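Structure provided below as structure tokens; questions to follow.
One protein chain omitted, others in place.
Chain IDs A, B and C follow the sequence of writing; residue 1 opens each chain.
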Amino acid sequence: MTATSLTYFAIAAAQGAFKNVTVSERTAQAFADGSWILAIVYIVVALGGLAALVTLSGLVLIYVERKLAAHFQCRLGPMRVGWHGIFQTVADAVKLLLKEDVIPEKADKAMHLLAPFLSMMATVMVLGVLPYSPILQITDINIGVLFVTAVSGFGVMGILLGGWSSNNKWSMVGAMRAGAQIISYEISATLALLVVVLFSGSLSLAEIVQSQDAGWWIWRANGVGFVSFIIFVIAVTAEINRTPFDIPEGESELAAGFHTEYSGLRFSFFFLAEFINMFVVSGMTATLFLGGWMPFHIGAWAGFNGFMDLIPPVLWFTGKTSVVIFLIMWFRWTFPRLRVDQLMYLEWKVLLPIGFVNLFAAAVVVLYNLYPFPILVP
Amino acid sequence: MGRVDFNDVKHETRTFAGVTVPVSVVPRFKRQAYPTRFLFSLKSLVDGMRLTFGYLVRPSTVVTRQYPENRATLKFPERYRASLKFKFDENGYQSCNGCGSCERACPNGSIILETRKGATGKNEIERYIWRMDSCVLCNACVEACSFGSLEMSHDFENAVYDRRLLVYTLNRYAGPTANVLLKEENLEAREAMMTKIDAYGGQVPMNGYALPTVAALGTPREKAATDGKGEAS
Amino acid sequence: MNPLIAQIAAHSPGLRDWLALTSVIFSIGLYGLLTRRNAVGILMAVELMLNSAAMNFVIFNRFCLPARMDGSVMAIFVIAVAAAEVVVGMAIFVALYRYRGTVDVNQMNTMQDPVISIEGPGDFNREVMKNINKQYKSRHDH
Partner (left out) sequence: MIASAIYTVLFYAIAAGTILLALAVVNTRKLLRAAVALMGALSTTAGLYAMLDAQFLAGVQVLVYVGGIVVLIVFAIMLTRSGELLEDNPTLKRKLVGAVISIGFLVSSVGAVWGSPFAIASAGKAPANDALMIGKALLDYGPGGFVVPFEVISLLLLAAMLGGIVIARKTPPTGQPFTSGGDLPGEAEVYHPLSQRDDETGGRAS
């Protein structure tokens, strides 16, 4: 069975290797061809790949975060488990798995159990539509950008439920803050994202990447793209509740915010969701503004462009995502936390007006063809 | 961001209700225009990021010390306080005369003095008990001591498995009391009795507990202690 | 082909099945509307009803006029109206709660009659009711 399916998969991979199709399309094709096993193999591989991505990127990101945090603060960070503490996260994960899963006595148990899964679901669902490379994407839906914005609502619900069901004042306050913060900053993130949608003329993420063939939107959009890039990075940093916008879990005032009462596996779900969220928003930033898996090209300089094409698209995607992740971590270990009123001030009085003006300017640029590059209309 | 320029602060005298007092007149805080403030905030953000990036790329700034490996080369700040210690001169004598200032100065009763009447009729210290388990290392005893007999040392490796072991005798055994000494005719033997016994100091089990991990108060500690105590009481 | 699969495929949902589904959801919403006493609960029931009504547009669009998107547009309007309704509704509930200490719709009867029955528990409510009654009387004394 295993050998057969592996063979099937190898053949299919060889056939479809250089075609611009997603895993879901291949599954549908296999299904239409009547090869059930191949379709099932595709599904299993996709799900397994997602699970592996979640686990691996979680482990790696947590380690990197701790190391970077340490070095930003003149420390060394984990050094004991393995070479330079490289297995520290694994050890922590094992510890969390073995810990007792405590549920407070007065908690609303069903909701308390459900909340981390909602949080996790919101994150993993976005991973399914990110284009990692032309041939590596779980599914490309028509409304990709809308989908990404929509499913973040489940994350808000997860946090709100987690805070409420713990029956703890700190959790509750943290959850309310998180809810207010996320739905506020979602507006700015959407405004920034609409600029890219305007330029590329499509909601599908794969097509947005394709439209950056001639140059990335961050600079090809005549400054509008750069402004919306900055707004987007700020807004998504707030949306994933990271410092300097981490008032929902402000340690100094709220114990740990909405996940104060969580322990063991469920806490690790919240924790993992936070880091995968960082990967997701960085991947989205890379896809929308930095060209996704598109290699870096300079005009018609064929030699340079050819050299850049040698690097596989997955590496381009990973590299760009890593740069944004580094940026977000750099923010975290540099800036102090904002107060609640400053947070709201920043969103409603600074980012929102700038976002609206920027969107209007982008509309003008697109409408009157004010930019020198041609855009690809699918 | 507006800032107060301290060069603009004027120092003058003013009369309030017939009393003339010197005052400092600080100019009113002025908010700068929005674009200036905006740019200033951006600049401050960039400054902060540059600073932390500098820490990231220069490994020499790392201050972490990896303790068990660098035990031999550990360096402590001058005023680091890890445990209380008696000061002994080169002959092994301490200057403590059992006045009890430290005992009174201790905020939580971590110091217990047992004194006895010495050979010259003055009080002298018999046992200086320091309970590390309740000590907060506040340094009040060291400051209270008029004779400079105490100091805070850098010995920080004091971990034990039993809390009752965190009780120390700080002084050394200074020989039996005078009446015991005088009964001894042999001068050499008298000298020997007056030898400072180092082993007298160190951990003492609390409330007379017999703990397996602590060496019994045997020779010479056991003998010395019983000798001294039996006569003094 | 497997006969079971053929059997299942023969029962592919048609227009009437879809409409029956929305009717069921609508009646569930109606039941909630009639039995709930908490205003927020009633609002949720209304959301269910609005939702099923919006789905009807899409169903008719899909089955009767598949080449156009008018049903989707109407559904988007319904969603927008639902959003507006929830915003105002939530504001009203919060204001009501601040003044009355409850959002039980059975107690929202201050405009009903000069003699007000005190239904709800709690001293706060009682005080409010007494106050209202007193003021009503004093206004009529003038």
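What we mean here is this: a contact is a pair of C-beta atoms (placed from the backbone, for glycine too) under 8 Å apart; a residue touches a chain by one contact, two chains touch by 3 or more.
All figures in this text were calculated on a predicted structure; none of them were measured in a lab.
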**Request:** List the displayed chains that the omitted chain touches in the full complex.
**Result:** A, C
**Message:** So one chain is hidden, and I want to know which residue out of A:T89, A:S152 or A:T285 touches that hidden chain in the complete assembly.
**Reply:** A:S152
**Prompt:** Which chain A residues would touch the chain omitted from the figure, given the whole complex?
**Reply:** 31, 108, 110-111, 114, 141-143, 146-147, 149-154, 156-157, 160-161, 164-165, 172, 176, 179, 183, 186, 203
**Complete:** On chain C, the omitted chain is touched by residues 1, 5-6, 8-9, 11-21, 23-32, 34-41, 43-45, 47-48, 51, 55, 58-59, 61-73, 75-77, 79-99, 102-103, 128, 131-132, 135, 138-139
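Following the convention adopted for this analysis, only the chains that are shown with their structure count from here on.
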**Request:** Work out which chains are contact partners of both chain A and chain B.
**Result:** none
**Request:** Let me have the rounded angstrom distance from the C-alpha centre of chain A over to the C-alpha centre of chain B, please.
**Result:** 52
**Asked** How many angstrom lie between the CA centroids of chain A and chain C, rounded to a whole number?
**Response** 36
**Request:** Please report how many Å separate the Cα centroid of chain B from that of chain C, as a whole number.
**Result:** 70
**Prompt:** What are the residues of chain C that contact at least two other chains?
**Reply:** none
**Prompt:** Out of chain A, which residues touch more than one other chain, so two or more?
**Reply:** none
**Request:** Under the touch definition given earlier, write down the residues of chain A that touch chain B in their complex.
**Result:** 68, 70-76, 79, 330-331, 333-335
**Complete:** The answer for chain B against chain A in the complex is residues 45, 48-49, 51-53, 55-56, 59, 61-64, 66
